[in-house]
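Removed: one protein chain of the complex. Kept in place: all other protein chains.
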Amino acid sequence: MELKIALAGNPNCGKTTLFNDLTGSNQYVGNWPGVTVEKKEGKLKGHKDVIIQDLPGIYSLSPYTLEEVVARSYLVSEKPDAILNIIDGTNVERNLYLTTQLVELGLPVVMAVNMMDLVRKNGDKIDVAKLSAALGCEVVEISALKGEGGIAAAEKAMAAAQAKKAGELPHVFTGSVEHAIAHIEESISGKVPNNFLRWYAIKIFERDSKVMETLHLDAELKAHLEEHIADCEAELDDDAESIITNQRYAYINGVVDKAVKKKAAKHSLSTSDKIDRVVTNRVAALPIFAAVMFLVYYIAIGPLGTFLTDWTNDVLGTAWLVDIPRGWLEGVGCAGWLTGLICDGILAGVGAVLGFVPQMLVLFLMLSILEDVGYMARVAFIMDRIFRKFGLSGKSFIPMLISSGCGVPGVMASRTIENERDRRMTIMTTCFVPCGAKMPIIGLFAGALFGGSGLVAVSAYFIGVAAIILSGIILKKTKGFSGDPAPFVMELPQYHTPSAKNVFHATWERGWSFIKRAGTVIVASSMILWFLQGFGFTETGFGAVEDNNSSLLAAIGGAVCGIFAPLGFGNWQSTVATVTGLIAKENVVATFGVLFHIGDGVAEDDVALWGAIAQHYTMLSAYSFMVFNLLCAPCFAAMGAIKREMNSAKWTAAAIGYMCGLAYLVSLMIYQFGGLITGEVSFGLGTVAAVLVLAFFIYMLFRKNKYDDNRLTVSAVHAAKVVTR
Amino acid sequence: MKTLKEVKVGETATVVKLHGEGATKRRIMDMGITKGVELHVRKVAPLGDPMELNVRGYELSVRKVDAEMIEVL
Partner (left out) sequence: MNVPTIIGAVIVAAIFIAIVARGIYNKRHGKGGCSCGGDCGTCGCCHEK
């Protein structure tokens, strides 16, 4: 028989690490709350019939965020055969709060006290037998990171699942509350499954609206139960929800006092706190954050990255990837067009992208380290004030940090945000952060026109962040986004030394995915591009063209490219690259690889590609093109993610339209104002348009927020009603 | 009435009562800020908000607006 064991516990307590340990899979692990927002299944190693279910972390079974809903509804309605409750041994008190609720579910529960290695290192002692007695479930000590005890815990959970016996429920509450709950249990017995009786009774006592809805109790019974609850509230002078929470914690206090001996004094400074004193220091925190991000991008896309890319191109790019196949193809006597397709099409396109792999690996490595250390949650803490200014919470920063790797999981990470408006705004703005796939575009221009300066990538990152902040301020003043900021109650996890395994795994996964796309999507698009740029209507009719400026592609691109002229890149190649970039952003680089190689008849290596780029762009128009591609609509995969998370065609269109519009206007200003300074453009219609755009932006930024006054709550509620589907 | 907002960095206070209602209050309670618990204000973020607390042995960050709803002694 198949057994289902669910892993449940607080966020960031090591569920996914244990999941990987138990199932041998390689799910992504990070050191901040909310890494996992979806449930995942895996088979227990060595037991084909046991399914382990990884759930998003939750603090309580009264859910507020979407990922908490996922966990709760799984536990309550799908009823796993057993729950393996993971407890952070360094923070037993708050973790047990969830345990008191889990045992009430009436399912077999086994508790695994995780991070025992840290507990021992701190010199603390946990009395497992006492915990077990107080909570009515078996308790095992484990260390998921070190791989200790995980399997033993899973086997205990299997045994519990086979025995199908839930533990004896501890009496957590005081007399009058237990009395009221007993009454409720009596009145609803028969209406709910027997082993869930206590859980439902407590939820009714708390007046949990979602549970009440599902039960359909008649009005008379409801009134009767309400009396009991009100009596209790009067006696204890508190509301029912608070009574339950208070008493749970009071019970846990008693348990912890007996079972846990901490060596360190209360509120004493741990190593983590000492690091925090510097990193989140009042004066230094923001400069440190800026410096960290500066370093990451400067190193990855700056001198070191350029050096790596040059080296790759020298070794791999020219000789292996293009010259050898060309010689070989010509040697066996292939037709010229096929040699062209393979060497000037596929290999030129793919080679242009693959050249960036080492740079990408450096970038991904550094981002992975930052994620694993636990710095990300601090950034949310530091940035909250700025983000709240325009109604986002610091939590919105986490999706943005993830987006620096890839926008798709970034958009999905917005699920940890409670407030719907905030969530929408985060989804709309999070793709402004340059993702890994946009890095080759930056690297290409930095190398071709800016002498490989790392400052280009750094500036791109900060332009992305600025776009988010400015968009926030502007959007906040529109009707759809007005309203109170969401609360920001977030746990700050302990720092830990990054685990080499995690870091290398995360780096490799991202890098490999980049390579895989180069071998698939980029290959296919390069082929199509090569044909489109090689054929066209000539005097003798449709056929191959010598110069790709007279090709079909040039004709199509040329028809549209006029709209980009005011931005400084009105050539057809740029337009084509922008469109192909929607398939995958690094396709922009591949497109240049295909189009410019042939157009200029240069030798096939990337330095020559740089030369071709330098002929077609000035520093200013290149920068304008780069910014446009960073801010405009993301790739199709990310657009799909936006559509899924918005769950509304209207909002998806609004989000993508906004991104494209903003990209156009920002690039327009960069080119027009920059051009006036460098003398590249003379004063004209474009300048006037740019001035108008600037005035518009300033107005939007500084106009009074008509939704930001005391009537706020009313109008916000109204707005929320209007926009809900 | 003294609220958590007025507690200075480095000071410790005991929770007397939680005001307000709804999801935010419940969230704060779920995180372990309940009647009688000791809160230690660890620090305030660079821009003056939010604040970092040590509660029940872990670090929690709350905004000052929400801290105002927590009555302390």
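Points worth noting:
All chains are identified by letter, namely A and B, in their written order; residue positions are counted from 1 within each chain.
What we mean here is this: a contact is a pair of C-beta atoms (placed from the backbone, for glycine too) under 8 Å apart; a residue touches a chain by one contact, two chains touch by 3 or more.
Source: prediction; values computed, not measured.
Although it is not drawn, the missing chain touches A when the whole complex is taken into account.
The missing chain, though absent from the display, is touched by one residue of A:Leu321, A:Ala638, A:Leu662 or A:Ala690; that residue is A:Ala638. Considering the whole complex, the residue from A:Ala234, A:Ala265 or A:Val332 that touches the absent chain is A:Val332. Of the listed residues A:Ala6, A:Ile342 or A:Val433, the one in contact with the hidden chain in the full complex is A:Ile342.
From the options A:Ala112, A:Val408 or A:Ala608, the residue with contact to the chain not on display is A:Val408.
As for the chain not pictured, it touches chain A at residues 16, 25-30, 35-42, 56, 329, 332-335, 338, 341-342, 346, 402, 405-410, 412-413, 415, 435-437, 505-506, 508-510, 512-514, 517, 520-521, 523-524, 527, 584, 636-638, 640-641, 644.
The definition used in the following text is that only the chains that are shown with their structure count from here on.
Centres computed as Cα averages put chain A at a distance of 28 Å from chain B.
By the touch criterion stated above, chain B contacts chain A in their complex at residues 12, 18, 21, 23-32, 34-38, 40, 42-50, 52, 54, 56-63, 66.
Remark: chain A residues 59-60, 62, 64, 90-94, 97, 238-239, 241-242, 245-246, 249-250, 262, 266-267, 272-273, 276-277, 280-283, 285-286, 380-382, 384-386, 388, 394, 418, 487-492, 494 touch chain B in the complex.
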